[in-house]
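Here the structure is laid out as structure tokens; the discussion comes afterwards.
Only one protein chain is missing from this complex, and each of the others stays in its spot.
On to subunit A.
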Amino acid sequence: MTSPLDLYPISENAPDQAVSASGMQLADLTLDAVVSERIGAGDIRISADVLKLQASIAREAGRDRLALNFERAADLVAIPQDLILETYEMLRPGRISEARVLVERAEMLRRDYGAHSIASLIDEAVAVYERRNLFRRRY
């Protein structure tokens, strides 16, 4: 059993595992493919699998907090940009006045996108925001 650390950098040591969110292999991302429009901007997105692989590499390197961040990131890959920005906005202090709205957002992300680690982060925020009175309007 090889260590995940041996795969790093993936682009050099395991390029076949560097597959984009659209399923494109790293090797297929060539200038020719871009110019002939076989590849578009939508292909150039990191995949949840690669983020999970980077998480296992980070964990093996003794960086478990970074690994958890990559796992949360993996949760977010499939979530549309607008939804991400909206959720970020909701987490900012004083944007919403009721805990319920955030709780529902967490449930939705868990249910529709399987974003469990992100959902727990939001749940944790809700508990602290309530205790510290951060569900108060700032504008």
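In this text, contacts are C-beta pairs under 8 Å (C-beta built on N, C-alpha and C of every residue); 3 or more make two chains touch, one makes a residue touch a chain; residues count from 1.
Heads up, the rule we're going with is that contacts and distances are computed from a predicted model.
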Remark   = Record lookup, UniProt, unshown chain, options "Spermidine/putrescine import ATP-binding protein PotA", "Propanediol/glycerol family dehydratase large subunit", "ABC-type antimicrobial peptide transport system, permease component" or "RagB/SusD family nutrient uptake outer membrane protein" -> protein name "Propanediol/glycerol family dehydratase large subunit"
Note = On subunit A, the omitted chain is touched by residues 5, 8-12, 15, 18-20, 24, 26, 29-31, 34-35, 37, 39-41, 44-47, 50-51, 54, 57-58, 61-63, 65-70, 72-77, 79, 81, 84-85, 87-89, 91-94, 118, 121-122, 124-125, 128-129, 132, 134, 138
